[in-house]
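Dumping the structure here so I can ask a few things about it.
With one protein chain withheld, the remaining protein chains of the complex are depicted in position.
Coming up: chain A.
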Amino acid sequence: MPKRRDIETILVIGSGPIVIGQAAEFDYAGTQACLALKEEGYKVILVNSNPATIMTDTEIADKVYMEPLTLEFVARIIRKERPDAILPTLGGQTGLNLAVELAKAGVLEECGVEILGTKLEAIEKAEDREQFRALMNELGEPVPESAIIHSLEEAYAFVEQIGYPVIVRPAFTLGGTGGGICTNEQELIDIVSTGLKMSPVHQCLLERSIAGYKEIEYEVMRDANDNAIVVCNMENIDPVGIHTGDSIVVAPSQTLSDREYQLLRNASLNIIRALGIEGGCNVQLALDPDSFRYYVIEVNPRVSRSSALASKATGYPIAKLAAKIAIGLTLDEMINPVTGKTYACFEPALDYVVTKIPRFPFDKFESANRRLGTQMKATGEVMAIGRTFEESLLKAVRSLEIGVHHLALKEADTATDDVIEKRIRKAGDERLFYIAEALRRGVTVDTLHEWSQIDRFFLHKIETIIEMETVLKNRPGDLDALRKAKALGFSDAAVAALWNKTERDIYALRRQEGIVPVYKMVDTCAAEFTSETPYYYSTYEEENESIVTETPSVIVLGSGPIRIGQGIEFDYATVHCVWAIKQAGYEAIIINNNPETVSTDFSTSDKLYFEPLTAEDVMHVIDLEKPVGVIVQFGGQTAINLAAELEARGVRLLGTTLEDLDRAEDRDKFEQALSELGIPKPAGKTAVSVEEAVAIAEEIGYPVLVRPSYVLGGRAMEIVYNREELLHYMEHAVRVNPQHPVLVDRYITGKEVEVDAISDGETVVIPGIMEHIERAGVHSGDSIAVYPPQTLSAEVIDQIADDTIRLARGLRIVGLLNIQFVVSGSDVYVLEVNPRSSRTVPFLSKITGVPMANLATKAILGAKLAEMGYETGVRPVRPGVYVKVPVFSFAKLRNVDISLGPEMKSTGEVIGKDVTFEKALYKGLVASGIHIQPHGAVLLTVADKDKEEAVELARRFADIGYQLLATNGTAETLKAAGIPVTVVNKIHSASPNILDVIRQGKAQVVINTLTKGKQPESDGFRIRREAVENGIPCLTSLDTARAMLQVLESMTFSTTAMTEGLVRS
């Protein structure tokens, strides 16, 4: 069918900030979709609040709106732009929900906007539990039987029908508290009784438990002509019970016979046809490991994380084709972009194994509950491709960047047998490593299967890896064993550890013996047709398919999995770097392992190597490609960390030299550089022992900021106020020794300012300066940043600019640098310099119009900024005010303290832009998910050190008509200051206490600051968690509170009585 001519303008809704469960995959999908629609000649309007995305680049859509993804703002855009249609299925759940809201509010009808892709009715059928069950029953597709019960008798009746095991989910309890799985009558009595008691409506949902079933996903597509295909099926190694986003997943399915495969394929196609979806759809199914019985678990009527994975796993660009289907094209008239010859209406055949492993944030959140279940906890994922399952698994493991290069984890190696069993029975993020260790200790596959319910197929494969370890151990130096180990995906580091050699020894031995990998193409068709897709993976076989061209090439290292501290911003910069390399006439080659990103779209670069980012894997590509050089500046700490090893192996790094990188990153060298340049920094030193740390702290005076050197996102960074706290920190938070020094710095209370600059060694361009709302001490990634600075004097700005220029030149930066300053009065101190692309590069590029990553890349490749029309200094300030507001995923991470500090906790960010600071901030806060209520109550409970400051804020809240609630201590202070306040009982007091107030929604904002030492930490913690779980904004910095207050004040009117006497006189 030809594409539709009755529509011209299409509004695409993005997915907003990165949160757990919704990450970079939607930038990939959205970017593909926008480009596809433009390619077909439509005018594309995009709305997304996430500035760190490629899709919000002005080249991607005809018009880009970076506005909050709320009914209010998107309705405004629709009324203004009057698009003919809206495409909501590429912006994740956010996009879908928003489309439903717009439709329900009548906006779409009012403006004559058609929903493309999947009809509203289909969305509701898939999303609404009852409608979905009804549809499945109609289709004869089985869903787990369930019943709503109000008594134990009803529970008995249900179990009598379907038997054990059953899951109990009490209605309206937070995070399903009080529920569980019952396998016998006693458990049923216990769990149902508690469940009914805990449910405020005395009601539970009982459902057949399918825990332990195989979890299988099908990515399906359908067009308006009812052609429907399966792009990819995937099998979760972790059986049903663990969210698929948190599961290790392989593609294609490994343990399904053709009959099982077709059974589930038929079900999936049946469902997508019944829903009438035009585009992509994800169907999750559970298959009994011992029969043909299956259940439909869930259907996502849209492009999803799984479809991004399926696209990268097969090469088949789902989002791009889904967008084209939405405007009426059919699968059989579109060419498969991978082969360029065959049609899109076919089912990819893989000739390799793909493994995806999730990346969890537990390194940052040590207190978090690491148990995996139905609530997703991972922030990102890695993918690896191999010709054996073992190879694909081990490549994925070493892509994770969690300090392991093999199935070996220190904690698991030293754990007792009991702990190992526990860790395998109750799945956590490290279960894979415990399974490996159990096998090493001789636990059988059958036992492991019983503990984990993981299919024996996968356990046997892991066993093969462990057996290979033994072979290697027994045959040191044996080349045949080495060859076999490499084919099973062993890293040089793993072999080296078993052979008591160094990694480089093994590498050299292999090179000498010709044991090197070849590269195979991902071509969607298992080599049946010729393809020119430049998408490769390594494996140890005979034929190499990656042909090196005559064009000189440059390799860019990507940033790996999305994690807290290293998010989509780095992929943004990586993609721009790749584009700039192409513009400069080189062949741009990228190495990365994150399936969610735009950088791993094979159409982004000239050549894509989907590989782990380790020295060994990167060197293999370099050995083959012999590039002009490697760029490490854009891939975050991941790439920077590889710089030294690569240079040591003879690789030429482009841009800032290793020596200069080191001068910025190595504490002592950095200090020396600063003192040479005469730029002040807070006093501080490096300690290699506990005693030394204490001595330094006493010398410079408390409070001090302590952190390990070489860290990402302020990991394990803390402000300590006295010796006791310091000792506690040294003992618990870090392992200090000469290899792992700890930095001890004076903590200066002041304004934090952040600058990104581009330098070619001579010209230093400063696109803009950003001022943070929160004072120093809150990690820059968690602070609200404002452009242009609102409170800095011209002198301070000049000083910052001057310092930046001198630092860039002094550190001989070629490329990007990011500097954090603290401003105390008129004094400007440098906190840190990052000689690389930073988190703020996309934000600053977009608001200033300076293509930072592009310019930096060109400078790295030898161009002069002056020749490109740029001169040294701060660029003229752009009109308007822009704020960057962090977004957190605390609701999904139980037991995590939400208070802001030096350690980064946010997962994403949004932009707010408008003509005044207040309006911009309002938008930023709203876009970040905070509901701003013009009136209501604020609950204050602040630390002693903050009380004075809190009085001022409280008074202003009272002035705009907010009711004040406070716990005793805070209330006393407020009363003493003459501010009316209602006292709220402390946690352990009788009801209604502070938690009740929060739960019952009697406060619209909670302001809670951290008290060290005094008030039991758990109280504050519980208050903060309660706020998060009830969706009430909880501000832990008075600076954030003040900013929010400023917004509220600008929105409301204060009511002041007339002053007596004025009229009379």
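One rule holds in what follows: a contact is a pair of C-beta atoms (placed from the backbone, for glycine too) under 8 Å apart; a residue touches a chain by one contact, two chains touch by 3 or more; residues count from 1.
In this section, contacts and distances are computed from a predicted model.
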>> Considering only the chain that is not displayed, what protein name does its UniProt record carry among "Carbohydrate ABC transporter permease", "Carbamoyl phosphate synthase small chain", "Phosphopantetheine-binding protein" or "Ion-translocating oxidoreductase complex subunit D"?
In response: "Carbamoyl phosphate synthase small chain"
> Per the definition of touch given earlier, which of A:130, A:290 or A:550 contacts the omitted chain?
Replying inline: A:290
> Which of A:239, A:252, A:301 or A:768 touches the chain that is not shown?
Replying inline: A:252
>> Among A:119, A:460 or A:504, which one touches the chain that has been omitted from the display?
In response: A:460
> Quick one: which of A:528, A:699, A:867 or A:952 touches the chain that's been left out?
Replying inline: A:528
>> Applying the definition given at the start, please give the residues of chain A touching the unseen chain.
In response: 225-227, 229-230, 252-259, 261-262, 265-266, 289-291, 331-332, 341-343, 345-353, 387-389, 455-457, 460, 520, 525-530, 541-543, 545
